[in-house]
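One protein chain is absent from this view; the other protein chains keep their places.
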Amino acid sequence: MIGKGILKGMVETARNMVGSFHDPERMVTVEYPEQKIPAKESARNFPMLIFDGDDWESGLRCVSCQICEKECPPQCIYIEKDTEKKPDFLGKPQFKPKVFDIDISVCMSCQICVEVCPFESIRMNREFEYAGENRFSRLILHKEDLAKSNTYYHDIHPTEATETDGVREQKRQDHLAKERAKAEKAAQAKKSCC
Amino acid sequence: MNLVFAIIALITLASAIAAMCLRNLVHCVLCLTVTFTGIAMTYLQLSAQFVGFSQIMVYVGAVSVLVIFALLMTRGGNELNLRDWNPRHWLIGLGTGLLTFGVMATGIFKSSLTRSAAPDSKTESVKTIGESLLNEYVLPLEALALLLTVALIGAALLAMPERKTASSPHSDRPQTKGDPTN
Partner (left out) sequence: MWFEDLLISLKQQIVMIAPEHFRPVFSAMLSTIPILSAFGGLFAVITLVERKMLGRIQNRYGPNRVGPGGIFQPIADGIKMLTKEDIIPFSANQFLHLIAPLLLLVTAMLGLAVIPFGHKLVAVEFEAGILFFFAIGGAAELAVFIAGWASRNKYALLGSLRAIAQMISYEIPLVLSSVAVLMAAGSLSLPEVVEAQAGGIQSWYIWTPWGFLGCILFLIATLAEVNRSPFDIPEAESELIAGHMTEYSGFKYAIFFLAEFVAMFAMCALTATLFLGGFHAPLPILDFIPGPFWLFAKLILLVLLFIWIRGTMPRLRADQLMEFAWKFMLPMSVMNLVTTGVWISLGGGVFAWVVGAVMNAGAYFGWSRLLSQSSRVKPRVYRYAEETKANV
């Protein structure tokens, strides 16, 4: 019968419409910004600087070695070293960065800065809500915007954070072992000289 | 002379004159449409509802669109060139117009239309029109229907694509049925 296809189609759409009210499977809309799709663990957007503890200035892991600034392909990182040295988590005195700027209109999220950082301090963030009021605002992220705590890092990338913590713990143990070996040798030398 | 009739007559005459005088043919057709509407309003003022609405339906709805289509399908949509007209044409046109007007006016005034009284609007209803169409005037009605059918068939025949005959240039080539190794 001509028109049978149309009637079957209309029954299908009616079923869709009525079902959308009581069947949660049918409505696949995620109403942003009230609801968000949970991000995957390896999602990345722009870099962030990790700090340990509560105070972001003193706990900042970055020692402004400027390796990431040199390795960044579009050269979007700008670092200025501080004038006086402060001790890091191993006790060694290091220069902290006075200015650490990333231009996120240039950054291409290639993660090379993360791969080359020897101090496990720059990692990839996944925040994307960076809208500003005019055309050029909020395009440069400064040190205070980039500093995120280690607990935040654990929240967004748990496996990576645990791994990084393991690496840092290993470094601390190595440093302590070296210190102990040096102290023993100094004690040995003192004993042998006296 | 009614005020409403004066306004309707003014609109009709003005648009008819504009339909003759304008340069762009499409503007002329649109003014002609206004003329048709003016005539329909005259019919309605005389309470001839059937004729008035049929006038709108046929003339404004169909004939205007037909003229516009014919205009656009040929070259008439472009601006006309009025640079080469002769002053003599003006006199000939005026003479012809006066002659036609004289003949029509004489015909109307000498006929019985101006002497008989206007018919009562109550008796001329759609029902009486229908009855007279199917009783008295059934032969013209059927002849008109035949004419319209012939016109429709003719239009369909004119618009039909050419049927491919056996002597068309491609039909005597060997036709393979999807053999890629040929």
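By letter and in written order, the chains are A and B; residue numbering begins at 1 in each of them.
What we mean here is this: a contact is a pair of C-beta atoms (placed from the backbone, for glycine too) under 8 Å apart; a residue touches a chain by one contact, two chains touch by 3 or more.
The shown structure was predicted, so the numbers you read here are calculated from the model rather than taken from an experiment.
Peer 1: Which of A:G9, A:P87, A:P118 or A:P158 sits in contact with the chain that's absent?
Peer 2: The one listed residue touching the chain not shown is A:G9.
Peer 1: Quick one: say which of B:G61, B:G97 or B:P140 touches the chain that got left out.
Peer 2: Only one of B:G61, B:G97 or B:P140 touches the chain omitted from view, namely B:G61.
Peer 1: Spell out the interface residues on chain A facing the chain that's missing from view.
Peer 2: Looking at chain A, the ones touching the missing chain are residues 1-2, 6, 9-10, 12-14, 16-17, 20-21, 26-29, 31.
Peer 1: Using the touch rule from the top, list residues of chain B that touch the missing partner.
Peer 2: For chain B, the residues touching the absent chain are 26, 30, 33, 49-50, 53-54, 56-57, 60-62, 64-65, 68-69, 72, 125-126, 170, 173, 175-178, 182.
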